[in-house]
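Of the protein chains in this complex, one is absent; all others appear in place.
In this document, chain identifiers A, B and C correspond to the written order of the chains, with residue numbering beginning at 1 in each.
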Amino acid sequence: MAAIGGGRRANVAHASTPQAYGPPAPEWEVAQWFNRDTPLTLADLRGQVVMLHAFQMLCPACVRLATPQAQQVHEQFGGQGLTVVGLHTVFEHHEAMRPVSLEAYIHENRLRFAIGVDQPDGHGGLPRTMRTYGMQGTPTLILIDRQGRVRQHSFGHVPDLALGAALGTLLAEG
Amino acid sequence: MAAIGGGRRANVAHASTPQAYGPPAPEWEVAQWFNRDTPLTLADLRGQVVMLHAFQMLCPACVRLATPQAQQVHEQFGGQGLTVVGLHTVFEHHEAMRPVSLEAYIHENRLRFAIGVDQPDGHGGLPRTMRTYGMQGTPTLILIDRQGRVRQHSFGHVPDLALGAALGTLLAEG
Amino acid sequence: MAAIGGGRRANVAHASTPQAYGPPAPEWEVAQWFNRDTPLTLADLRGQVVMLHAFQMLCPACVRLATPQAQQVHEQFGGQGLTVVGLHTVFEHHEAMRPVSLEAYIHENRLRFAIGVDQPDGHGGLPRTMRTYGMQGTPTLILIDRQGRVRQHSFGHVPDLALGAALGTLLAEG
Partner (left out) sequence: MAAIGGGRRANVAHASTPQAYGPPAPEWEVAQWFNRDTPLTLADLRGQVVMLHAFQMLCPACVRLATPQAQQVHEQFGGQGLTVVGLHTVFEHHEAMRPVSLEAYIHENRLRFAIGVDQPDGHGGLPRTMRTYGMQGTPTLILIDRQGRVRQHSFGHVPDLALGAALGTLLAEG
(Lines give C-alpha, C1' and ligand atoms only; values in the text may rest on other atoms or scores of the structure.)
Protein backbone atom coordinates (compact mmCIF):
# COMPACT_ATOMS: atom_id res chain seq x y z
CA MET A 1 0.00 0.00 0.00
CA ALA A 2 1.45 3.32 -0.97
CA ALA A 3 0.09 6.45 0.70
CA ILE A 4 0.54 9.95 -0.56
CA GLY A 5 3.13 11.72 1.55
CA GLY A 6 1.03 14.76 2.28
CA GLY A 7 -1.95 12.80 3.54
CA ARG A 8 -4.56 14.53 1.42
CA ARG A 9 -8.12 14.01 2.61
CA ALA A 10 -10.63 12.38 0.35
CA ASN A 11 -13.60 14.36 -0.89
CA VAL A 12 -15.86 11.42 -1.65
CA ALA A 13 -17.48 8.66 0.33
CA HIS A 14 -15.25 6.14 2.14
CA ALA A 15 -16.84 2.95 3.40
CA SER A 16 -16.23 -0.76 3.68
CA THR A 17 -19.66 -1.62 2.25
CA PRO A 18 -21.56 0.26 -0.42
CA GLN A 19 -23.17 3.46 0.71
CA ALA A 20 -26.89 3.72 0.09
CA TYR A 21 -26.26 6.91 -1.90
CA GLY A 22 -23.22 8.64 -3.28
CA PRO A 23 -22.02 11.64 -5.26
CA PRO A 24 -21.85 11.53 -9.04
CA ALA A 25 -18.60 9.96 -10.18
CA PRO A 26 -16.45 12.46 -12.09
CA GLU A 27 -15.16 11.51 -15.53
CA TRP A 28 -11.60 10.11 -15.56
CA GLU A 29 -8.78 11.75 -17.53
CA VAL A 30 -6.59 9.23 -19.31
CA ALA A 31 -3.46 9.88 -21.33
CA GLN A 32 -3.24 6.43 -22.95
CA TRP A 33 -5.13 3.14 -22.88
CA PHE A 34 -3.93 -0.47 -22.81
CA ASN A 35 -6.15 -3.41 -23.73
CA ARG A 36 -8.40 -0.95 -25.62
CA ASP A 37 -8.27 0.31 -29.19
CA THR A 38 -10.45 3.31 -28.47
CA PRO A 39 -10.84 5.52 -25.40
CA LEU A 40 -13.32 4.45 -22.76
CA THR A 41 -15.34 7.05 -20.89
CA LEU A 42 -17.36 6.67 -17.75
CA ALA A 43 -20.33 7.99 -19.70
CA ASP A 44 -20.00 4.96 -22.02
CA LEU A 45 -20.57 2.71 -19.04
CA ARG A 46 -23.80 4.22 -17.72
CA GLY A 47 -26.08 1.33 -16.79
CA GLN A 48 -23.12 -0.84 -15.81
CA VAL A 49 -21.58 -1.31 -12.39
CA VAL A 50 -18.01 -0.02 -12.67
CA MET A 51 -15.12 -1.21 -10.54
CA LEU A 52 -12.33 1.32 -10.80
CA HIS A 53 -9.01 -0.18 -9.68
CA ALA A 54 -6.37 2.52 -9.13
CA PHE A 55 -2.86 1.11 -8.81
CA GLN A 56 0.82 1.55 -9.42
CA MET A 57 2.78 -1.26 -11.05
CA LEU A 58 5.49 -1.11 -8.35
CA CYS A 59 3.18 -0.85 -5.33
CA PRO A 60 3.60 -4.21 -3.52
CA ALA A 61 0.03 -4.48 -2.20
CA CYS A 62 -1.26 -3.80 -5.71
CA VAL A 63 0.99 -6.42 -7.30
CA ARG A 64 0.33 -9.08 -4.71
CA LEU A 65 -3.35 -8.54 -3.88
CA ALA A 66 -5.42 -5.87 -5.54
CA THR A 67 -4.42 -6.18 -9.20
CA PRO A 68 -4.79 -10.00 -9.35
CA GLN A 69 -8.16 -9.52 -7.65
CA ALA A 70 -9.22 -6.99 -10.30
CA GLN A 71 -8.29 -9.49 -13.01
CA GLN A 72 -10.31 -12.17 -11.21
CA VAL A 73 -13.36 -9.91 -10.95
CA HIS A 74 -13.00 -9.15 -14.66
CA GLU A 75 -12.99 -12.88 -15.46
CA GLN A 76 -15.91 -13.78 -13.22
CA PHE A 77 -18.20 -10.79 -13.54
CA GLY A 78 -17.10 -8.96 -16.70
CA GLY A 79 -19.87 -8.82 -19.27
CA GLN A 80 -22.54 -9.53 -16.67
CA GLY A 81 -23.40 -5.91 -16.06
CA LEU A 82 -20.01 -5.09 -14.57
CA THR A 83 -16.90 -3.50 -16.09
CA VAL A 84 -13.49 -3.42 -14.44
CA VAL A 85 -11.36 -0.41 -15.32
CA GLY A 86 -7.73 -0.11 -14.25
CA LEU A 87 -6.16 3.30 -13.67
CA HIS A 88 -2.40 3.65 -13.39
CA THR A 89 -2.12 6.52 -10.93
CA VAL A 90 1.60 7.24 -10.71
CA PHE A 91 2.36 9.66 -7.91
CA GLU A 92 5.93 8.57 -7.05
CA HIS A 93 8.93 7.08 -8.91
CA HIS A 94 7.59 8.60 -12.14
CA GLU A 95 10.64 7.64 -14.20
CA ALA A 96 10.40 4.02 -13.01
CA MET A 97 6.80 3.49 -14.06
CA ARG A 98 6.53 4.99 -17.51
CA PRO A 99 4.04 3.52 -20.00
CA VAL A 100 6.70 1.30 -21.62
CA SER A 101 7.20 -0.42 -18.26
CA LEU A 102 3.47 -0.61 -17.59
CA GLU A 103 2.93 -2.26 -20.96
CA ALA A 104 5.42 -5.04 -20.12
CA TYR A 105 3.86 -5.42 -16.67
CA ILE A 106 0.40 -5.87 -18.20
CA HIS A 107 1.78 -8.39 -20.70
CA GLU A 108 3.71 -10.43 -18.13
CA ASN A 109 0.80 -10.58 -15.69
CA ARG A 110 -1.77 -11.32 -18.40
CA LEU A 111 -4.09 -8.54 -17.35
CA ARG A 112 -7.03 -8.36 -19.74
CA PHE A 113 -9.20 -5.52 -18.46
CA ALA A 114 -8.97 -1.99 -19.83
CA ILE A 115 -6.20 0.03 -18.17
CA GLY A 116 -5.75 3.76 -18.56
CA VAL A 117 -2.75 5.89 -17.62
CA ASP A 118 -4.01 8.63 -15.35
CA GLN A 119 -3.23 12.00 -16.96
CA PRO A 120 -0.09 13.51 -15.37
CA ASP A 121 -0.48 17.02 -14.03
CA GLY A 122 2.67 18.09 -15.87
CA HIS A 123 4.51 19.03 -12.69
CA GLY A 124 5.33 15.64 -11.19
CA GLY A 125 2.50 15.80 -8.67
CA LEU A 126 -0.67 13.76 -8.35
CA PRO A 127 -2.17 12.76 -11.67
CA ARG A 128 -5.48 14.37 -12.51
CA THR A 129 -8.06 11.66 -11.88
CA MET A 130 -6.37 10.71 -8.65
CA ARG A 131 -6.68 14.30 -7.49
CA THR A 132 -10.26 14.69 -8.70
CA TYR A 133 -11.37 11.59 -6.82
CA GLY A 134 -9.43 12.51 -3.70
CA MET A 135 -7.53 9.23 -3.61
CA GLN A 136 -5.09 8.81 -0.75
CA GLY A 137 -2.73 6.30 -2.35
CA THR A 138 -2.70 2.90 -4.02
CA PRO A 139 -4.44 0.54 -4.26
CA THR A 140 -7.75 2.39 -4.24
CA LEU A 141 -11.03 0.71 -5.09
CA ILE A 142 -13.95 2.78 -6.31
CA LEU A 143 -17.34 1.24 -7.02
CA ILE A 144 -19.72 3.17 -9.23
CA ASP A 145 -23.33 2.11 -9.56
CA ARG A 146 -25.54 1.87 -12.63
CA GLN A 147 -26.59 5.51 -12.16
CA GLY A 148 -22.98 6.68 -12.17
CA ARG A 149 -22.71 7.37 -8.43
CA VAL A 150 -19.67 6.60 -6.23
CA ARG A 151 -21.00 4.06 -3.77
CA GLN A 152 -17.71 2.81 -2.29
CA HIS A 153 -14.26 4.36 -2.07
CA SER A 154 -11.66 2.27 -0.20
CA PHE A 155 -7.95 2.86 0.22
CA GLY A 156 -6.02 -0.39 0.72
CA HIS A 157 -6.88 -3.95 -0.13
CA VAL A 158 -10.52 -5.04 0.23
CA PRO A 159 -10.77 -8.81 0.91
CA ASP A 160 -12.65 -11.00 -1.59
CA LEU A 161 -15.60 -11.71 0.68
CA ALA A 162 -16.35 -8.02 1.30
CA LEU A 163 -15.74 -7.05 -2.32
CA GLY A 164 -17.97 -9.87 -3.55
CA ALA A 165 -20.77 -8.73 -1.26
CA ALA A 166 -20.45 -5.13 -2.45
CA LEU A 167 -20.53 -6.21 -6.10
CA GLY A 168 -23.51 -8.50 -5.46
CA THR A 169 -25.38 -5.63 -3.83
CA LEU A 170 -24.75 -3.20 -6.68
CA LEU A 171 -25.46 -5.78 -9.39
CA ALA A 172 -28.79 -6.61 -7.73
CA GLU A 173 -29.97 -3.04 -8.21
CA GLY A 174 -32.23 -2.78 -11.25
CA MET B 1 -14.07 -32.75 -0.14
CA ALA B 2 -15.80 -35.95 0.78
CA ALA B 3 -18.32 -37.42 -1.64
CA ILE B 4 -20.91 -40.01 -0.80
CA GLY B 5 -19.79 -43.35 -2.17
CA GLY B 6 -23.04 -44.16 -3.87
CA GLY B 7 -23.19 -40.90 -5.80
CA ARG B 8 -26.77 -40.00 -4.94
CA ARG B 9 -28.27 -37.28 -7.15
CA ALA B 10 -29.45 -34.05 -5.65
CA ASN B 11 -33.13 -33.15 -5.65
CA VAL B 12 -32.71 -29.41 -5.23
CA ALA B 13 -31.16 -26.61 -7.23
CA HIS B 14 -27.40 -26.67 -7.91
CA ALA B 15 -25.77 -23.52 -9.17
CA SER B 16 -22.67 -21.39 -8.77
CA THR B 17 -24.67 -18.16 -8.39
CA PRO B 18 -28.06 -17.72 -6.75
CA GLN B 19 -30.97 -18.98 -8.78
CA ALA B 20 -33.71 -16.47 -9.45
CA TYR B 21 -36.19 -18.85 -7.81
CA GLY B 22 -35.92 -21.99 -5.75
CA PRO B 23 -37.90 -24.64 -3.95
CA PRO B 24 -38.96 -24.17 -0.32
CA ALA B 25 -36.15 -25.20 2.01
CA PRO B 26 -37.16 -28.20 4.13
CA GLU B 27 -36.76 -27.96 7.91
CA TRP B 28 -33.54 -29.46 9.29
CA GLU B 29 -33.55 -32.31 11.82
CA VAL B 30 -30.96 -31.83 14.51
CA ALA B 31 -30.07 -34.20 17.36
CA GLN B 32 -28.02 -31.73 19.38
CA TRP B 33 -26.90 -28.10 19.18
CA PHE B 34 -23.59 -26.45 20.01
CA ASN B 35 -23.21 -22.69 20.55
CA ARG B 36 -26.97 -22.58 21.26
CA ASP B 37 -28.93 -23.04 24.47
CA THR B 38 -32.19 -23.71 22.67
CA PRO B 39 -33.00 -25.41 19.38
CA LEU B 40 -32.97 -23.29 16.25
CA THR B 41 -35.46 -23.95 13.48
CA LEU B 42 -35.47 -22.72 9.94
CA ALA B 43 -38.91 -21.28 10.63
CA ASP B 44 -37.33 -19.08 13.32
CA LEU B 45 -35.15 -17.51 10.66
CA ARG B 46 -37.83 -16.47 8.16
CA GLY B 47 -36.95 -12.98 6.96
CA GLN B 48 -33.23 -13.69 7.30
CA VAL B 49 -30.83 -14.93 4.66
CA VAL B 50 -29.56 -18.29 5.91
CA MET B 51 -26.20 -19.79 5.01
CA LEU B 52 -26.29 -23.49 5.81
CA HIS B 53 -22.77 -24.94 6.04
CA ALA B 54 -22.82 -28.73 6.00
CA PHE B 55 -19.50 -30.27 7.02
CA GLN B 56 -17.68 -33.09 8.73
CA MET B 57 -14.98 -32.28 11.28
CA LEU B 58 -12.50 -34.66 9.60
CA CYS B 59 -13.17 -33.64 6.00
CA PRO B 60 -9.95 -31.84 4.92
CA ALA B 61 -11.60 -29.34 2.55
CA CYS B 62 -14.03 -28.41 5.33
CA VAL B 63 -11.26 -27.94 7.89
CA ARG B 64 -8.99 -25.98 5.62
CA LEU B 65 -11.42 -23.89 3.60
CA ALA B 66 -15.16 -24.08 4.11
CA THR B 67 -15.49 -24.04 7.91
CA PRO B 68 -13.09 -21.10 8.45
CA GLN B 69 -15.01 -19.30 5.69
CA ALA B 70 -18.31 -19.95 7.49
CA GLN B 71 -16.83 -18.47 10.67
CA GLN B 72 -15.65 -15.44 8.70
CA VAL B 73 -19.09 -14.91 7.17
CA HIS B 74 -20.59 -15.17 10.66
CA GLU B 75 -18.22 -12.47 11.91
CA GLN B 76 -18.71 -10.10 9.00
CA PHE B 77 -22.38 -10.53 8.14
CA GLY B 78 -23.97 -12.14 11.21
CA GLY B 79 -26.64 -9.92 12.69
CA GLN B 80 -27.02 -7.92 9.48
CA GLY B 81 -29.91 -9.92 8.16
CA LEU B 82 -27.86 -13.09 7.73
CA THR B 83 -27.51 -16.17 9.94
CA VAL B 84 -24.86 -18.85 9.50
CA VAL B 85 -25.93 -22.34 10.60
CA GLY B 86 -23.48 -25.23 10.72
CA LEU B 87 -24.68 -28.78 10.21
CA HIS B 88 -22.46 -31.73 11.12
CA THR B 89 -23.52 -34.27 8.51
CA VAL B 90 -21.59 -37.41 9.41
CA PHE B 91 -21.92 -40.03 6.70
CA GLU B 92 -18.61 -41.89 7.19
CA HIS B 93 -16.26 -42.69 10.11
CA HIS B 94 -19.21 -42.37 12.49
CA GLU B 95 -17.27 -43.54 15.55
CA ALA B 96 -14.50 -41.04 14.85
CA MET B 97 -16.74 -37.98 14.76
CA ARG B 98 -19.09 -38.34 17.69
CA PRO B 99 -20.44 -35.22 19.42
CA VAL B 100 -17.71 -35.33 22.09
CA SER B 101 -15.10 -34.93 19.33
CA LEU B 102 -17.10 -32.28 17.53
CA GLU B 103 -17.36 -30.29 20.73
CA ALA B 104 -13.57 -30.22 21.13
CA TYR B 105 -13.18 -29.34 17.46
CA ILE B 106 -15.55 -26.36 17.84
CA HIS B 107 -13.71 -25.23 20.96
CA GLU B 108 -10.22 -25.52 19.48
CA ASN B 109 -11.17 -23.72 16.26
CA ARG B 110 -13.15 -21.00 18.05
CA LEU B 111 -16.25 -21.46 15.96
CA ARG B 112 -19.01 -19.19 17.22
CA PHE B 113 -21.97 -19.83 14.93
CA ALA B 114 -24.75 -22.28 15.81
CA ILE B 115 -23.86 -25.86 14.87
CA GLY B 116 -26.34 -28.72 14.85
CA VAL B 117 -25.62 -32.44 14.65
CA ASP B 118 -27.61 -33.79 11.73
CA GLN B 119 -30.00 -36.47 13.03
CA PRO B 120 -28.56 -39.97 12.37
CA ASP B 121 -30.85 -42.31 10.48
CA GLY B 122 -30.21 -45.02 13.08
CA HIS B 123 -28.69 -47.42 10.57
CA GLY B 124 -25.29 -45.83 9.92
CA GLY B 125 -26.35 -44.32 6.61
CA LEU B 126 -26.85 -40.70 5.56
CA PRO B 127 -28.16 -38.49 8.33
CA ARG B 128 -31.66 -37.16 7.82
CA THR B 129 -31.20 -33.55 6.77
CA MET B 130 -28.41 -34.52 4.42
CA ARG B 131 -30.76 -36.97 2.74
CA THR B 132 -33.70 -34.57 2.66
CA TYR B 133 -31.62 -31.89 0.96
CA GLY B 134 -30.04 -34.35 -1.45
CA MET B 135 -26.51 -33.39 -0.46
CA GLN B 136 -23.74 -35.23 -2.30
CA GLY B 137 -21.00 -34.90 0.30
CA THR B 138 -19.12 -32.30 2.35
CA PRO B 139 -18.65 -29.42 2.34
CA THR B 140 -22.04 -28.38 1.00
CA LEU B 141 -23.20 -24.78 0.95
CA ILE B 142 -26.91 -24.00 0.87
CA LEU B 143 -28.19 -20.44 0.64
CA ILE B 144 -31.78 -19.81 1.69
CA ASP B 145 -33.43 -16.47 0.96
CA ARG B 146 -35.66 -14.32 3.17
CA GLN B 147 -38.72 -16.18 1.87
CA GLY B 148 -37.28 -19.55 2.88
CA ARG B 149 -36.37 -20.75 -0.62
CA VAL B 150 -33.20 -22.66 -1.57
CA ARG B 151 -31.45 -20.31 -3.98
CA GLN B 152 -28.02 -21.95 -4.11
CA HIS B 153 -26.84 -25.50 -3.42
CA SER B 154 -23.13 -26.12 -4.03
CA PHE B 155 -21.06 -29.20 -3.31
CA GLY B 156 -17.39 -28.35 -2.69
CA HIS B 157 -15.71 -25.14 -1.69
CA VAL B 158 -17.12 -21.88 -3.06
CA PRO B 159 -14.42 -19.18 -3.26
CA ASP B 160 -14.87 -15.99 -1.23
CA LEU B 161 -15.51 -13.73 -4.20
CA ALA B 162 -18.37 -15.86 -5.53
CA LEU B 163 -19.82 -16.46 -2.07
CA GLY B 164 -19.67 -12.76 -1.26
CA ALA B 165 -21.51 -11.90 -4.47
CA ALA B 166 -24.22 -14.48 -3.74
CA LEU B 167 -24.69 -13.14 -0.21
CA GLY B 168 -24.76 -9.56 -1.44
CA THR B 169 -27.43 -10.46 -3.98
CA LEU B 170 -29.65 -12.20 -1.44
CA LEU B 171 -29.17 -9.52 1.21
CA ALA B 172 -30.16 -6.83 -1.29
CA GLU B 173 -33.58 -8.42 -1.71
CA GLY B 174 -36.19 -6.62 0.36
CA MET C 1 -0.53 -24.31 19.04
CA ALA C 2 -1.66 -25.88 22.27
CA ALA C 3 0.37 -25.22 25.40
CA ILE C 4 0.19 -27.24 28.57
CA GLY C 5 -1.71 -25.27 31.16
CA GLY C 6 0.89 -25.66 33.88
CA GLY C 7 3.72 -24.36 31.70
CA ARG C 8 6.19 -27.13 32.49
CA ARG C 9 9.78 -26.29 31.63
CA ALA C 10 11.62 -28.42 29.12
CA ASN C 11 14.56 -30.53 30.26
CA VAL C 12 16.22 -30.85 26.88
CA ALA C 13 17.79 -28.49 24.41
CA HIS C 14 15.63 -25.77 22.81
CA ALA C 15 16.99 -24.00 19.76
CA SER C 16 15.96 -22.67 16.38
CA THR C 17 18.90 -24.34 14.62
CA PRO C 18 20.54 -27.65 15.51
CA GLN C 19 22.72 -27.58 18.58
CA ALA C 20 26.29 -28.72 18.05
CA TYR C 21 25.76 -31.35 20.76
CA GLY C 22 22.78 -32.72 22.61
CA PRO C 23 21.67 -35.21 25.25
CA PRO C 24 20.84 -38.80 24.32
CA ALA C 25 17.25 -39.05 23.10
CA PRO C 26 15.16 -41.21 25.43
CA GLU C 27 13.17 -44.10 23.95
CA TRP C 28 9.52 -43.32 23.22
CA GLU C 29 6.63 -45.23 24.80
CA VAL C 30 3.87 -46.00 22.37
CA ALA C 31 0.54 -47.70 23.04
CA GLN C 32 -0.39 -48.34 19.42
CA TRP C 33 1.04 -47.71 15.95
CA PHE C 34 -0.60 -46.58 12.71
CA ASN C 35 1.02 -47.01 9.31
CA ARG C 36 3.21 -49.75 10.86
CA ASP C 37 2.65 -53.47 11.27
CA THR C 38 5.29 -53.82 13.95
CA PRO C 39 6.48 -51.50 16.69
CA LEU C 40 9.21 -49.02 15.84
CA THR C 41 11.85 -48.13 18.42
CA LEU C 42 14.30 -45.30 18.43
CA ALA C 43 17.04 -47.90 18.75
CA ASP C 44 15.95 -49.31 15.39
CA LEU C 45 16.71 -45.99 13.80
CA ARG C 46 20.29 -45.52 14.99
CA GLY C 47 22.29 -44.21 12.05
CA GLN C 48 19.28 -42.32 10.69
CA VAL C 49 18.30 -38.73 11.31
CA VAL C 50 14.93 -38.85 13.07
CA MET C 51 12.31 -36.11 12.89
CA LEU C 52 9.87 -36.63 15.75
CA HIS C 53 6.62 -34.74 15.13
CA ALA C 54 4.50 -34.54 18.29
CA PHE C 55 0.95 -33.41 17.61
CA GLN C 56 -2.71 -33.62 18.52
CA MET C 57 -5.27 -34.21 15.80
CA LEU C 58 -7.43 -31.29 17.01
CA CYS C 59 -4.63 -28.77 17.56
CA PRO C 60 -5.18 -26.15 14.81
CA ALA C 61 -1.51 -25.27 14.25
CA CYS C 62 -0.75 -28.99 13.88
CA VAL C 63 -3.56 -29.55 11.39
CA ARG C 64 -2.82 -26.48 9.32
CA LEU C 65 0.97 -26.32 9.40
CA ALA C 66 3.06 -28.87 11.24
CA THR C 67 1.44 -32.16 10.26
CA PRO C 68 1.27 -31.40 6.52
CA GLN C 69 4.91 -30.33 6.79
CA ALA C 70 5.82 -33.65 8.43
CA GLN C 71 4.13 -35.48 5.56
CA GLN C 72 6.05 -33.35 3.07
CA VAL C 73 9.37 -34.08 4.78
CA HIS C 74 8.49 -37.78 4.71
CA GLU C 75 7.85 -37.59 0.97
CA GLN C 76 10.96 -35.62 0.11
CA PHE C 77 13.54 -36.98 2.53
CA GLY C 78 12.17 -40.31 3.72
CA GLY C 79 14.46 -43.18 2.80
CA GLN C 80 17.43 -40.85 2.27
CA GLY C 81 18.83 -41.32 5.73
CA LEU C 82 15.88 -39.66 7.44
CA THR C 83 12.80 -41.10 9.15
CA VAL C 84 9.76 -39.08 10.17
CA VAL C 85 7.92 -40.41 13.23
CA GLY C 86 4.61 -38.97 14.36
CA LEU C 87 3.62 -39.06 18.02
CA HIS C 88 0.04 -38.37 19.07
CA THR C 89 0.57 -36.70 22.43
CA VAL C 90 -2.94 -36.18 23.80
CA PHE C 91 -2.87 -34.00 26.89
CA GLU C 92 -6.36 -32.43 26.65
CA HIS C 93 -9.79 -33.42 25.30
CA HIS C 94 -8.85 -37.08 25.80
CA GLU C 95 -12.29 -38.40 24.93
CA ALA C 96 -12.35 -36.40 21.71
CA MET C 97 -9.09 -37.75 20.34
CA ARG C 98 -9.20 -41.48 20.93
CA PRO C 99 -7.39 -43.84 18.53
CA VAL C 100 -10.55 -44.47 16.49
CA SER C 101 -10.69 -40.75 15.70
CA LEU C 102 -6.95 -40.55 15.03
CA GLU C 103 -7.23 -43.43 12.59
CA ALA C 104 -9.88 -41.61 10.55
CA TYR C 105 -7.82 -38.41 10.71
CA ILE C 106 -4.77 -40.23 9.32
CA HIS C 107 -6.86 -41.79 6.59
CA GLU C 108 -8.59 -38.57 5.54
CA ASN C 109 -5.35 -36.58 5.46
CA ARG C 110 -3.39 -39.32 3.69
CA LEU C 111 -0.58 -39.34 6.21
CA ARG C 112 1.91 -42.06 5.31
CA PHE C 113 4.61 -41.83 7.98
CA ALA C 114 4.61 -44.02 11.09
CA ILE C 115 2.46 -42.56 13.87
CA GLY C 116 2.44 -43.81 17.43
CA VAL C 117 -0.03 -43.04 20.19
CA ASP C 118 1.93 -41.71 23.12
CA GLN C 119 1.34 -44.00 26.12
CA PRO C 120 -1.28 -42.44 28.46
CA ASP C 121 -0.20 -42.08 32.06
CA GLY C 122 -3.45 -43.70 33.22
CA HIS C 123 -4.58 -40.64 35.16
CA GLY C 124 -5.57 -38.25 32.37
CA GLY C 125 -2.35 -36.23 32.62
CA LEU C 126 0.54 -35.84 30.20
CA PRO C 127 1.31 -38.98 28.24
CA ARG C 128 4.62 -40.63 29.03
CA THR C 129 6.89 -39.69 26.13
CA MET C 130 5.67 -36.13 26.24
CA ARG C 131 6.64 -35.95 29.90
CA THR C 132 9.99 -37.69 29.40
CA TYR C 133 10.99 -35.25 26.67
CA GLY C 134 9.73 -32.25 28.60
CA MET C 135 7.48 -31.10 25.79
CA GLN C 136 5.51 -27.91 26.45
CA GLY C 137 2.60 -28.50 24.08
CA THR C 138 1.84 -29.25 20.46
CA PRO C 139 3.19 -29.12 17.83
CA THR C 140 6.67 -30.01 19.05
CA LEU C 141 9.52 -30.83 16.69
CA ILE C 142 12.42 -32.91 17.90
CA LEU C 143 15.41 -33.65 15.68
CA ILE C 144 17.62 -36.58 16.63
CA ASP C 145 20.95 -37.09 14.91
CA ARG C 146 22.55 -40.28 13.60
CA GLN C 147 24.13 -40.88 17.02
CA GLY C 148 20.77 -40.70 18.76
CA ARG C 149 21.22 -37.27 20.33
CA VAL C 150 18.53 -34.56 20.60
CA ARG C 151 19.91 -31.73 18.51
CA GLN C 152 16.80 -29.58 18.22
CA HIS C 153 13.64 -29.28 20.34
CA SER C 154 11.16 -26.61 19.20
CA PHE C 155 7.68 -25.87 20.49
CA GLY C 156 5.45 -24.32 17.81
CA HIS C 157 5.67 -24.35 14.06
CA VAL C 158 9.14 -24.22 12.49
CA PRO C 159 9.01 -22.65 9.00
CA ASP C 160 10.13 -24.74 6.02
CA LEU C 161 13.30 -22.78 5.35
CA ALA C 162 14.62 -23.22 8.89
CA LEU C 163 13.53 -26.85 9.10
CA GLY C 164 15.13 -27.62 5.74
CA ALA C 165 18.40 -26.07 6.88
CA ALA C 166 18.38 -28.09 10.11
CA LEU C 167 17.70 -31.32 8.23
CA GLY C 168 20.40 -30.52 5.67
CA THR C 169 22.89 -29.93 8.48
CA LEU C 170 22.10 -33.19 10.25
CA LEU C 171 22.01 -35.23 7.05
CA ALA C 172 25.42 -33.87 6.06
CA GLU C 173 26.98 -35.40 9.17
CA GLY C 174 28.72 -38.67 8.34
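In this section, a contact is a pair of C-beta atoms (placed from the backbone, for glycine too) under 8 Å apart; a residue touches a chain by one contact, two chains touch by 3 or more.
Since the model is a prediction, treat every value here as computed from it, not as a measurement.
Remark: the absent chain touches shown chains A, C in the intact complex.
Note that of A:41, A:109 or A:147, the residue touching the chain absent from this view is A:109. Annotation for subunit C: contacts to the undisplayed chain at residues 69, 72-73, 76-77, 159-173. Contact between subunit A and the absent chain runs through residues 2, 58-60, 63-64, 93, 95-97, 100-101, 103-105, 107-109.
Following the convention adopted for this analysis, only the chains that are shown with their structure count from here on.
Without subunit B, contacts among the remaining chains split them into A | C.
Rotating subunit A by 180 degrees superposes its CA atoms on those of subunit B, with the angle stated to the nearest 5. At the subunit B-subunit C interface, residue numbers used by both copies make up over half of all numbers present, so the two copies contact each other through mostly the same positions. Put simply, the chain farthest from subunit C by mean CA position is A.
Comparing per-chain C-alpha centres with the mean over every protein C-alpha atom, the closest match is chain B. Subunit A and subunit C, compared by their mean Cα positions, are separated by 49 Å. Inter-chain spacing, taken between the CA centroids of subunit B and subunit C, is 35 Å. Those residues of subunit C in touch with two or more other chains do not exist in this structure.
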